[in-house]
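Following: one structure in structure tokens, then a few remarks.
Yeah, one chain of the complex is gone here, protein chain that is, but the others are all in their spots.
Each chain gets a letter, A and B, in the order it is written, and its residues are counted from 1.
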Amino acid sequence: MKPASFTYHSPTSVDEAVALLAELGPQEGRILAGGQSLVPTMAFRMALPSHLIDINGIAELAKLTANDGVITIGACVRHAAFESEALPGATGALLRKVVQNIAHYPIRTRGTFCGSVANADPASEWCCVMASLDGVVVLRSQRGTRRVPAAEFYQGVMATAREDDELVVAAELPMLTEDTRTGFVEFSRRKGDFAIAMALVTYRLVRGVIVEPRVAVGGAESHARRIVEAEDALSGQALDASIFATAAEAAAAAVEPMEDINNTAAYRRALVRTLTQRALEGAQ
Amino acid sequence: MTAKPKSWIGASVERLEDLPLVIGRGRFAGDVSFTHQLHMRMVRSPYAHGRLKTINATEARALPGVVAIWTAEDIADLSPIDFREGPNERLAPFRQPVLAAEYVRYVGEPVAAVFASDPYIAEDAAELVTIDVDELDAVIDASLPTSEFGAGLTTEPTICRQGYGDIVAAFKNATTIVELDLSVGRHSGVPLETRGAIGRYDAARDVLELHGAAKVPHKNRESLARMLGRSTAGVHIYEGHVGGGFGVRGEIYPEDILVLVAALRLGRPVKWLEDRREHMIAANHSRQQRHRIRAAVDTEGRLIGIDDSFFHDQGAYIRTHGTRVADTACGILPGPYRLPHFRVNGHFRLTNKTPAATYRAPGRYETNFVRERLMDAIALKLGISRVEVRRRNLISPDEMPYERPLVALGDEVVLDSGDYEGILNKALERFQWDKLESDIRKRRKAGEYVGLGLAMYVEKSGLGPTDGARINVHANGEVEVLTGGASVGQGFETVIAQVCAETLGTDYRRVRVVHGRTDRIEYGIGAHATRATVMTANATAVAAGKVRAKALDMAAQLLQADPSSLTIANGSVVRTDGAGASISLGDIAHHLRPVSPTRGDRDPGLSAEGWFTTAHMTYPYGVQVALVEIDPGTGAVHVEKMLIAFDVGRAINPALVRGQLVGGFAQGLGGALFEEFQFDERGQPMSVTFADYLIPTAHEMPKVDILITEDAPSTCNPLGIKGAGEGGVAAVGAVIASAVDDALGGKNLITQIPIKPQFVKAIIDGLKA
Partner (left out) sequence: MIKRREITLTINGTDHTIAVEPRRTLVDVIRDDCGQTGTHIGCEHGVCGACTVLIDNEPVRACLMFAVQAEGRSIRTVEGLQQGEQLHPLQEAFMRHHALQCGFCTPGFLMLAVGVLEKRPNLNDEELVDILSSNLCRCTGYENIIKAVRAAAADMKARA
């Protein structure tokens, strides 16, 4: 399973990278970041890029910063960076919870947050995070910079709003307030496998009442999204086990799950119910 | 380990094989390279079934670095791949051609072979070859009515039939009949090293070499020599390190023949390495059977008769094993139980899927599942405990040797020794079955879905008839044992060294074991059917005994002592009373060299050949017990507790036996919960990567308690050994199904493996509703 031939480019600046992308993007040019998703598809010759633009040498893309209420994740920040205790606040805690579910350790040393965001696999955990926190994707091209909210960015299975000549240079996540509770649960056949479904929840309690709930489901539909019906079922309610069940039921009813050779829509729906409830129950 | 144990036999010594492997100096097929070698890449059919019209390789041939591209026309003189056991006229039309000629019959079937200077270029060229096929409907379900295979041939080449007694009467007079429809999913060994073969023609010696072979080097040499019209003196097999066999590696596949023919015709060594996707669609599949089985029992749950009709999904062709797996299933189905009447019809069916053959415990993984589900169903129907129903049917030790009028692996079934009830009791006690039954009742009241499973089984081992070994002691005292064995990673060298060392009287670390080399020894049985420890070890013991006698005889002369006052310890002949001089085996060997003045009329060399012949296979046996918990929210099954109790007659190296059982369990767990080769309705394989074919990882493995017993040594060989290679995997499908079924209320709802969470979840939601 050897890849087909390609011309290799290793730019050292973002400007250089987008210049190359402008020329080569339309000629089956692809960006190489972590390579943990791209290279297997090249090995199977399902992806046949004639050009690879390796952005791993661009220092500014390796930055992970937290400023002014925003966590900015550069294109080359690896999954493993989110295992660190150094990430601040409730967002940091959430990312640490989520990252343990991503593949396995050696994949996490190379794979990148933004690579996962750009790849838009329905089972991507980071896409679910972006969808649930209303993250923003920062795109750069020779035409300038675009900032696209997650809800607009994700359009279908492996389909995004990114144009051929655009490079995802960063993803931005809001820093959640200290008192935000977060929960994340996914289900796969073996630990580390692609998730069949996942649920991510966040909420705050004000005088024992749920405010600002977010309920996002991933892995079950063509792309992760917030489920308004579930959020409405939580909003303004007192914290209570039965409320979690109601919200979970609402999420299950609201999704239009994918079917594949191994998983029926009905099963994914049942999983959404289970996982949403467990994410809510386990939210801390 | 520092201190020498009392006996090498029975000691869990460290393996001799390990050092080169842990320092990265192994020699697997991929590590073998010759100067100026070509790389072969197969072009494989993307269609499951069709008439092959044209193959266009023009563009591919033009690629720089491509030396040749062959299709069936280029090897028209080669016969299809023969059966290992010899010609079979009735089954011959269903053999696989080396390259597809008229038809393609499964996705992955070799259609053309590309030879290039580099594996990347070879793959580029293979991608450029186009195949024109008139597609035909693909047969995916072996239990549907048969269709046409070719002129006058249907997709049911044969029915494997066995039986005895009067099955019709048995069912007519039965008070209770239990009937089940049970299926085992298609899965296989899937070793971590994919297949590989390197062909090289040494013109200087006129020897055609095949490197990378495994399992049955001598048998394969015979077959290949015959196929290529060469004498066996001019064909040699070289087995290096092998990354797991499990039954699927080492059979003759089209690629093995092609590298040899290409080496001859193209005048350069030819190296072929399979990639993972190819392995999933081209290496032997296994296990897929559907059984419609009925049991007639009396009011106490004792078996009167079993009538089984099954569909064996052979895939597209009959490969080297012929109908062996289905035949074995027929012969071994009754397991440890008394069974007065029996009838089995194994419908051997061809489908448009990757051909199937043996995979660790072939015919037994399937029938253990089927038979043990049947026992559970009988228990349920009669309201008897699952333990009790088994007890009532077990063959007892004083009925041994127990002859069944059945044939398995070409051998009449004679259960040589075994205390089935004894091991059942040991297992239940060790597992704390009674206490767990009571715990489970409490947990279920609290809403948990937990269950206990039980499976009893008889394995087979020591397939003969004969094996030999040659031992030679070198001047420095190192003992070389030449065997016709093979290693697939199981520790063959270590076990043989232990037996040799103990019999001869030296340290096992001074023993060098040679295997997988047809140029070093003329005959060999390789390693399969869990026979190496039984056959080759016993042959080694015979040879070592002769070397020992010769050493003592020579030493008696040299030490001027009575042979009866001498023994061998630590590689030297010494007096039993400890007094006086000693002489090392190396020195004795020196005195036995051809020009030695002290040799006398003895044949030169401190060496001997030994043979061991056995009339029958021997039958290890065991019990597996499991405690599982189901997550009702997802349907996922979690094994909380697991026990394998297995009697091996005598364990040469208990640590290695344990390793075989635990490793086998992992594979069995895969087949019970995770692994399946799935196909869509057009015959397109859907499980071609490690992301869709799910092998258990450390995370999925429970702690497995292993109880190795030596209560029933084999009566078929002097060392009393019964092998353990297949004892771990054989009953896992059965025991997990039993436990999950129990967790779901014990209503016989589990009739199919692998058991998928989706299926379990649907049952739970249905039960709740």
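Following the convention adopted for this analysis, a contact is a pair of C-beta atoms (placed from the backbone, for glycine too) under 8 Å apart; a residue touches a chain by one contact, two chains touch by 3 or more.
None of the values given here were measured: they were computed from a predicted structure.
Across the entire complex, contacts from the unshown chain go to A, B.
When the whole complex is considered, the residue among B:Phe246, B:Trp272 or B:Tyr449 that touches the unshown chain is B:Phe246.
In the complete assembly, the contact with the undisplayed chain comes from B:Asp275, out of B:Asp275, B:Glu412 or B:Asp765. Looking at B:Ala11, B:Leu78, B:Val190 or B:Ala737, the residue that reaches the missing chain in the full complex is B:Val190.
From the set A:Gln27, A:Ser84, A:Thr109 or A:Thr145, the residue in touch with the chain omitted from the display is A:Thr109, counting the whole complex. If you put the hidden chain back, the residue from B:Ala626, B:Val704 or B:Ala737 that touches it is B:Val704. Listed by residue number, the positions of subunit B touching the unshown chain are 12, 14-15, 17-19, 21-26, 28, 30-31, 33, 64, 120, 189-194, 241-244, 246, 275-276, 488-491, 655-656, 659, 662-667, 689-691, 695, 697-699, 701, 703-704, 728.
Considering the complete assembly, subunit A touches the hidden chain via residues 1-8, 10, 32, 35-36, 39-40, 43-44, 52, 54, 56, 104-107, 109-110, 191-192.
Basically, only the chains that are shown with their structure count from here on.
Centre-to-centre separation between subunit A and subunit B, using Cα means, comes to 44 Å.
Residues 119-120, 123-124, 127, 275-277, 633-636, 674, 678, 680, 686, 689, 691, 694, 696-697, 699-700, 756-758, 761-762, 765 of subunit B are the ones that touch subunit A when the two sit in their complex. Touching subunit B in their complex are the following residues of subunit A: 1-2, 4-5, 44-45, 187, 189-194, 261-264, 266-267, 270-271, 273-275, 277-278.
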